[in-house]
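Left out: one protein chain. Kept in place: all the others.
After this line comes subunit A, so read on.
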């Protein structure tokens, strides 16, 4: 009887081990929160960018400082963006602004929730924050050479060094800058939070930074897309939808 009981216990112990190893294997490569954020963010960034280009067509000059209203004060004359780049695909400041102020909410709430969840579930600390050792020039150089050879090994962690730097610049710098410069352009927000104007050096400066960051984001999106295409696009796309498996990531 005693041997039977210990056999059962042994069996139980084994299956528990098997169970935990199964859990480890089937741990998602991308958490559900990350995947929802990723796709909602893509949709809202594309809509905000394209409606933003329509808004840009309303006054195609950028200035520094508090004010500016004519070409001789501008630091940049922006080209007119064609219909295929804008929402709607004809010039309408009113409808473009509707899209822009609506999706500003989707975009801002989405990234706020993502940030809260990713701090809580350890995604930022575990996967996005770089370690001191990664900043050694030799390591950075090795990572650059690996990229040039189109080898995207991650050496144990989910993202390689350049990936971590690029993703964190986008998530912690560019995307928040889009939100805060956007807020600094709004006269209603200026009355509520005038310090935003001081941070960016005036409304027209905030407008210029808003425009520059939008194009920096577009450059990131194109680079990101190119690297996905070079690193097994079918699997990358599938994993960002289903979550994939953590083990398969290495």
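Criterion: a residue touches a chain if its C-beta (ideal position, glycine included) is under 8 Å from a C-beta of that chain, and two chains touch if they have at least 3 such contacts; residues count from 1.
Here is the rule we go by: contacts and distances are computed from a predicted model.
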Next item on the list: Among "Molybdopterin-dependent oxidoreductase", "High-affinity zinc uptake system ATP-binding protein ZnuC", "Heterotetrameric sarcosine oxidase gamma subunit" or "Nucleoside ABC transporter membrane protein", find the name that the UniProt record gives to the complex chain excluded from display.
Entry: "Molybdopterin-dependent oxidoreductase"
Item checked: Selected residue (touches chain absent from view) among A:42, A:76, A:93 or A:173 -> A:93
Checklist line | Selected from A:36, A:140, A:189 or A:240 as touching the chain missing from the view | finding: A:189
Notebook entry, point to check: Taking the full complex into account, what residues of subunit A touch the chain not shown?
Noted result: 47, 50, 55-56, 58-59, 61, 63, 66-70, 83-84, 87-90, 92-95, 97-99, 101-102, 104-105, 185-194, 197, 203-204, 207
